[in-house]
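Here is the structure we will look at.
Omission of a single protein chain aside, the complex is shown with its protein chains in their original locations.
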Amino acid sequence: MSNTWKSDAMTRRIAARNASERRFRLLGLSAIVLSLLFLALLLFIMLRNGLAGLDWSFLSGSDSTDASAAGIWGAAKGSFLTMVVTLVLSFPMGVLAAIYLEEFAPRNRWVDWVEVSINNLAAVPSIIFGLLGLAVFINMAGMARSSPLVGGLTLALMTMPVIVISGRNAIKAVPPSIRTAAMGVGASPVQVVFHHVLPLALPGILTGTIIGMARALGETAPLLMIGMRAFVATPPGGINDPSSVLPMQIFLWSDEIDRGFVQNTSAAIIVLLVFLLAMNGLAIYLRNKFEVRW
Amino acid sequence: MIASVIFPAVLALGLIGWFSTRARAKLLYSGRGSMHSMPGYHAWHLALWIVLPALLVWGLWSAVSPVIVDHTVLSEPVAAQIPSDPVQRAAILSEARNIAEDPGFIGFYDESPTLAPAMKAAQDHYGLIGAILVAVAALAGGGYAFTRVRSGYPARTRVERLVMLALLGASLLAILTTLGIVASLVFEAARFFKDVSPIAFLTGTHWAPANAVGDDLNANFGAVPLFWGTLYIGAFIAMLVAIPLGLMSAIYLTQYADRRARKVLKPVLEILAGIPTVVYGYFAALTVAPAIRDFAAALGYQNPSTESALAAGLVMGVMIIPFVSSMADDAIAAVPRAMADGSLAMGATRSETIKKVLLPAALPGIVAGVMLAVSRAIGETMIVVMAAGATARLTADPFASMTTVTYQIVQLLTGDQEFNSPKTLSAFALGLVLFVVTLILNIIALRVVKRFREAYE
């Protein structure tokens, strides 16, 4: 009986199955390789086009109609101011909301709505936040168009759900025994959270925040809506001055006919990617260094 | 300029209150159980009673005082000669305000400089009143809290109640954002639908906002070509790239790659998700689109356009790969090991197990992931803005230039139209459609994911 397993037909069949197994495995590997090749090509082309343009005058200059005189300092400063506004608003708000939902919220319909709302906001297209910013901050509240203030506000609304979601996960990971221990020596619920839970959850929250901020830093579409595409030849002095941001500068230069701007665009992309890589690297470092496994 | 004095002053006052109260409350301490709340809480209680009422009054006054200032300036004799047209009046007042703040400011209206001195005087006058009101509020609040610095006063409970209010407020912001999005989209879209019939908008096949003047609005705001372009690029071409590559990557990473390879490959793959869309857009426009145009020419196309649905969809698909991959990864990981073991133990090969057991079991999770990916792709803006084109046309030709909802929103809102024209408002109608569609996709997908996870827990 066992001979059937050794018959020619069966041997051939098993060989065919093993071959198909190898083909499938190769298919999986080539999917990854293909994706990574695309990434490599993208980076290679940006480096080839842009590396030559990365010099001090490029890093310290502002936008100009002359490709060789144009630089990214103005846009970088705009990005910085916008990110400061975003962080100052979205971080405390996101953390407070995460604390409320995870530690204090009663289980009821209202809180369900808040949760659905946050989960959904994290998946709403960014351009919709731009429409919100345009309608509310600029048309209704009459704030200054093109300003880091409005840009930061808009991006803060977009980033907050990301911080809330990562914050809740980090808070959830703190074991309940810490809470009962603190309560057992007479800490009030608010003290339990701010003395014990929050410090322990902070690395996780910071990781999520950095990732959210990195996303905000690379965002262009919502800022187009609120007019941060102005030609700004001088760096913004404050959060109410007209300003541009790095991704917007890339977008604006990409439209220029002058060949010189191809180099500028690629160089600006290199700068932006370096910032993003640094932020993501910091997030990974924080996660590995401080995350406590319970 | 008054703001720059008042804000630090209030904070300084709060700080002084904090330190002095803590010192004072410490004197009350006479041993265990002698005080309800620790001195630090008394300090916070008082500091908050100084700062919050002051800031509240300041906020209210900043909202009210410009109206009073304008009124005062208009009742001055110098204001008698300015035009009675309300729009011009508002413009002149605004210029006068600018001159009052910055004497170097050059206005458009001749009347503005004459009003400036009166404006400056009124501003100073009411600014002073505001400062006094703020000071009164701070002192009144501080005075009230000062009388409460007693050993039995539950300062901690009061401060904690405020903290709870702040927590609640922060989480309500999420609802407010959603409501804000819905309200602003619906409100502006409703104004658009006053001029254009929703049926013509949703079913019309001719999109040419530039020609839309007078009575032929309905004929030029047919958005079907935009919907088609959006779906063709985002839900078809992009998915044609992202689903196979993302799914196969996930399968390789979870089923074949050893731990070390997985540890390196996964984060590298995720870099694709971290690259800003404007970079993808530029890459699509600079490299991919010309290559596709040359390819189309080689196939025998006459005058292929540089911008093509294929270029945008292809690059968008690559951008979505890590997203599909990580969703599929989660879905496959959620399938209990015992299921795969059962199949392997029968002598099935890995790939047979994956195809016959794992994928069917993980299907709901994968489908939900694809839905979220589609929702992302159709909301994606920069890639299509830079690589897809502006022409609204109904065609299935991947080499043709095509436009999308997001492209048109950008196009309509970055021109120099006045805000109330149907052209501008139509962007909000498009935004509303986009929001509703992605909302439905997200809610269904999130629900499927949740139910799927529960099923295997």
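By written order: A and B. Residues from 1 in each chain.
Methods note: a contact is a pair of C-beta atoms (placed from the backbone, for glycine too) under 8 Å apart; a residue touches a chain by one contact, two chains touch by 3 or more.
Simple rule for what comes next: contacts and distances are computed from a predicted model.
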*Candidate names "Phosphate transport system ATP-binding protein", "Ubiquinol-cytochrome c reductase iron-sulfur subunit", "PTS glucitol/sorbitol transporter subunit IIB" or "Tryptophan synthase beta chain"; UniProt protein name, chain not shown*: "Phosphate transport system ATP-binding protein"
*From the list A:Leu27, A:Ala187 or A:Ala230, which touches the chain that is not on show?*
A:Ala187
*Quick one: say which of A:Ala67, A:Ala144, A:Ile178 or A:Ala230 touches the chain that got left out.*
A:Ile178
_Among B:Val10, B:Met35 or B:Ala392, which one touches the chain that has been omitted from the display?_
B:Met35
_Using the document's contact rule, name the residues of subunit B that touch the chain not shown here._
26, 29, 32-33, 35-36, 38-39, 154, 156-157
*So which bits of subunit A touch the chain we can't see?*
106-107, 177-189, 191, 195-196, 200, 292
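Just so we're on the same page, only the chains that are shown with their structure count from here on.
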*Centre-to-centre distance between subunit B and subunit A (centres being mean Cα positions), rounded to whole Å*: 13
*Which residues, counting only subunit A, touch subunit B once they are in their complex?*
17-18, 20-21, 24-25, 27-32, 34-36, 38-39, 41-42, 45-46, 49, 92-94, 96-97, 99-101, 104-105, 113-114, 116-121, 123-129, 131-132, 134-136, 139, 157, 160-161, 164, 188-190, 214-215, 217-221, 224-225, 227, 229, 247-248, 250-251, 254, 262, 265-266, 269, 272-273, 276-277, 280, 284
*Hey, which residues of subunit B end up touching subunit A in the complex?*
156, 160, 163-164, 166-175, 177-178, 180-181, 184-185, 187-188, 244-249, 251-253, 255-256, 265, 267-269, 271-272, 274-283, 285-287, 318, 321-322, 349-352, 354-355, 372, 375-376, 378-382, 385-386, 406, 409-410, 413-414, 419, 427-428, 431, 434-435, 438-439, 442-443, 446
